[in-house]
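Structure provided below as structure tokens; questions to follow.
Excluded from the complex is one protein chain; the other protein chains are retained at their positions.
Then we have subunit A:
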Amino acid sequence: MTISTSDKPFLTRVKESENDHFMQQSVAKAQDAQWDKRTAAREELGNWEQWRDLGEQIRQHVIKYLPDYLEQFSDNVTKKGGHVFFAQTDEEAANYIKEIAKKKNAHKIVKSKSMVTTEIDLDKVLLSLPDTSLMETDLAEFILQEDDWDEPTHIVFPTLHKNRNQIQKVFKKLGYSGTNDPEEMAKFARKYLREYFMQADLGITGCNFAIADSGLINLVTNEGNADLTMAIPETQIVVMGMERIVPSLKEAEVLDNMLCRSAVGQKLTSYCSFSGKQVVGESDGPSDFYVVILDNGRSNALGTDFEPVLQCIRCGACLNVCPIYRHIGGHGYGSIYPGPIGAVLSPVLDGYEKFGDLPFASSLCAACTETCPVKIPLHNLLIKHREVMMDKLKMDHSFNNVLMKGAGVATSSPILFKMALEGDHLGSAPLSKSKKTTVDNLFNYGHIEKAPSLGAGWTNVRDLARPPKHSENFRSWYKKHKKEQQEGVSHD
């Protein structure tokens, strides 16, 4: 499996992100800008909540009848002379594609942006072929490639962690001598890529939606590079996750509308194409057309609580609203699928051993659930993952586990809780501090700067309010209050 981008432990990655101020600033800036753009684009459409209902229905329906739609799609591709391959694993998929490249004697390969090809580590496999070069033609992916195959940190904006100076440095290696002006650099990349395009003999694209009733592939981009990848080379290979199906153009239209607004805050991206094998009378498009449909762990979700994760249309909106992503960035997650969707999907695809930390790295603020255009209950699925790990797999053998179980007992037993209420002020006496706090009306009974065990996580960061004496706590006040009320009544 290659969705992993790092072997470092989670906390190390978090620390590294915390020190990467540039990354944090650029993520925050992008999130803020996207917030406004996305909201405006959705508002302009109107009735956004109803659109979400519709998006959810379409995606749920497809997932429910996935085998049927896959069969229909595959039949329609084959009918037009294309080939379909169902790959169980990343390795199967990559090897199949490698064999085609060999058979076609392909030496210059162009690719457009595709998370699934990153998932199966396709670039590496293809570059192992003799005499073969490969070009990522999406500008951001191109930058990553030229920067020694750096890992993407966002599913829509793969180079979110890079600034223009870093990009300028990367381009200098290719002979660029211009400034760090984004437009100038883009022009350079465009020219560089165009030359390569014209000689390419194999094109590889991802797939935003596969249309079941026509066998067409729907791609949306802003650079037009995917269209060139499809139009120029003789041979085209489309790689798609098995859930990327829609019944017909009608549903694709709905979802494209929601995808573009959610992903980049545009009505529609600059290019939105539907294509397949070249048919008689057409002047461009591939004469050889292959579709690789990948499982690679996706079917783990079918029939389980995690099935909704397959509804995802990879818009990236959940990353763009996530306060955790805001701080730890894509590299913090250690998966090519970061953010809330990544925290839910990565353990489904590749297990808890590798990605068990991710579901806990969430404050469950539900910003992701609120923004998801196809209504995936992301924060609930994070809780579900925690349940599987704690209840079913019994993965936490630490002292914390004992404490949490204890918390379960304490918060379900009224007697124990009342005892806690009585002992708290006294119990906390040795911990409390007399330092004067700068905060008014929060520490009316003192504060604690260093709490033991589970509480240490709290006091490592913040002061903790000290509990009041039993006679001054809320319940005691209420009892007195009620008594006074009653006495007041009886005196009248």
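Methods note: a residue touches a chain if its C-beta (ideal position, glycine included) is under 8 Å from a C-beta of that chain, and two chains touch if they have at least 3 such contacts; residues count from 1.
Criterion: contacts and distances are computed from a predicted model.
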{"item": "Name under which UniProt lists the unshown chain, selected from \"Cysteine-rich domain-containing protein\", \"Gliding motility protein\", \"Acyl carrier protein\" or \"ATP synthase epsilon chain\"", "value": "\"Cysteine-rich domain-containing protein\""}
{"item": "Omitted-chain contact residue, chosen from A:L202, A:I328, A:A343 or A:I376", "value": "A:I328"}
{"item": "Positions on subunit A where the hidden chain makes contact", "value": "11, 14-15, 18, 32, 35, 321, 323-324, 326-328, 360-367, 369-370, 383, 385-391, 400, 404-405, 407-414, 417-418, 420-421, 424, 437-444, 447, 449, 454-458, 460-465, 467-468, 472-478, 481-482"}
